[in-house]
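These notes are about the structure you will find just below.
With one protein chain withheld, the remaining protein chains of the complex are depicted in position.
Here is chain A:
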Amino acid sequence: MAAMRATSSFLSRRGLLARLSADPLLRADNARHFLPGAFRRFSTAPAAAADEEPIKPPVEVKYTQLLINGNFVDAASGKTFPTADPRTGEVIARVAEGDAEDIDRAVAAARKAFDEGPWPRMTAYERCRVLLRFADLMEQHSDEIAALESWDGGKPLEQTAHGEVPMATRCMRYYAGWADKIHGLVVPADGPHHVQVLHEPIGVAGQIVPWNFPLLMFAWKVGPALACGNAVVLKTAEQTPLSALYVASLLHEAGLPEGVLNVVPGFGPTAGAALSSHMGVDKLAFTGSTGTGKVILELSARSNLKPVTLELGGKSPFIVMDDADVDQAVELAHRALFFNQGQCCCAGSRTFVHERVYDEFVEKSKARAERRVVGDPFKKGVEQGPQIDGQQFKKILGYVKSGVDGGATLVTGGDRVGSRGFYIQPTVFADVQDEMKIAQEEIFGPIQSILKFRDVGEVVRRANATHYGLAAGVFTSNLDTANTVARALRVGSVWINCYDVFDAAIPFGGYKMSGIGREKGAYSLRNYLQTKAVVTPLKDPAWL
């Protein structure tokens, strides 16, 4: 039960924070006494935590090869690539590097599994049972999975163990429950015809997942695809191949037939491009940057016109009205941005605050950011680990410079933490203007930008003045404001007086250049189903 509750709302007030703050060691007011180093302002006293000897992750890396047709195999080329520990930059393991030839092998296996294999031919109830067994196995191995996820991605262990692994498990159970409830309509015809709509699995799905939530994105994509009876070729991000390989082996242990799920770690321009342009792939789903999303859509268009769902970047507004509870808004705005080291597509990266509460909000946001515990993700109580890699790390620090140069007020942070790995101080900019780069581009790091506004009409206009349209937060106690703003924002998710609520049943996806299609919920089934109308004449029908 506890895990269940955490799954549905681990980002909301009752979830992770409640658990953390229930621990007296971690409660902010007490923490100063117990953890003196951790809460000090980083710009004056770099946290020792990041420079301490990294904690040894409680897991071994078992799977480092491609998973094709139910077997772990080397890449055709024999090549491997290193996956690194973001705490140190050191190599965790070398992983087989999939390329076009491996994608061909994986698609061939998936094709065979779909065209001739048992998976789409068994009853939906049997598919449901396999996915339920998989969820049970994930639960039994949750410690290892969480540790791998934290090691490979630099994510706090408390977050992966209590949030992401239970959420991924929950997602698989959710779609297991859909498998035997996929209904088509029986359609009224204009004349004497009988019309049935059949929803058939679409075929072989190519899926490309990002590095910020490797396991969760695996569940969001693989869950509905398998529940509908498809076969899958999944390319993991080169930064984070480990958890997908591990859970894919569990899925086979749960009874998944060979070839139904193939996992090919590799790079975008090689393996990703091969998958996107493959003539034997019937559907492509991608989560990542808007730039790469464009390439994928184009490759699909140039090859076989496979339908594409894209879940891309964002520059999501978090709007705080003057009637909001400021303390609560500060806390939620903080987490909306800093969660997962700021590496969230839906990060609340433009914090719009009403002028009447602006000064108070900035002051409290600064204090909150300075209390944020940065350190080894395996250490208890740590809220923020390192950024994923050196490239992201440099990019983020470049944005900090751009913010300062552009005239925004650096309220706190702005530098790295420690001298090794990719830790960055929780950073807050105030007086940010709409045209600044930090207000326009996706930073994907722990950099909060606070902007001031006067009235609802203005903030809606400014919030919508972006190519992106992924998510938004609105903080207000006024019902009419909530309704107006919720409808006016051109975004796929509006969280009112909450943020980052990611239940399995809630659809998620973007407007505008934040993407195409929706994942999760009943909506994601559509991504993996074909629609077939079957029509036959009726002779002497009793009714029409």
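Quick notes
Just so it is clear, a residue touches a chain if its C-beta (ideal position, glycine included) is under 8 Å from a C-beta of that chain, and two chains touch if they have at least 3 such contacts; residues count from 1.
The rule is short, and it goes like this: contacts and distances are computed from a predicted model.
Missing chain, UniProt name from the options "DNA-directed RNA polymerases I and III subunit RPAC1", "Aldehyde dehydrogenase 1", "Myotubularin isoform X2" or "Potassium channel subfamily K member": "Aldehyde dehydrogenase 1". Listed residues A:304, A:483 or A:531: the one in touch with the omitted chain is A:483. Although one chain is not drawn, the whole complex shows that of A:66, A:107, A:130 or A:176 it is A:176 that touches it. Mapped onto chain A, the interface with the missing chain covers residues 1, 4-5, 7-8, 125, 128-129, 132, 170, 173-174, 176-181, 183, 194, 456-457, 479-480, 483-484, 487-488, 504-505, 522, 536-543.
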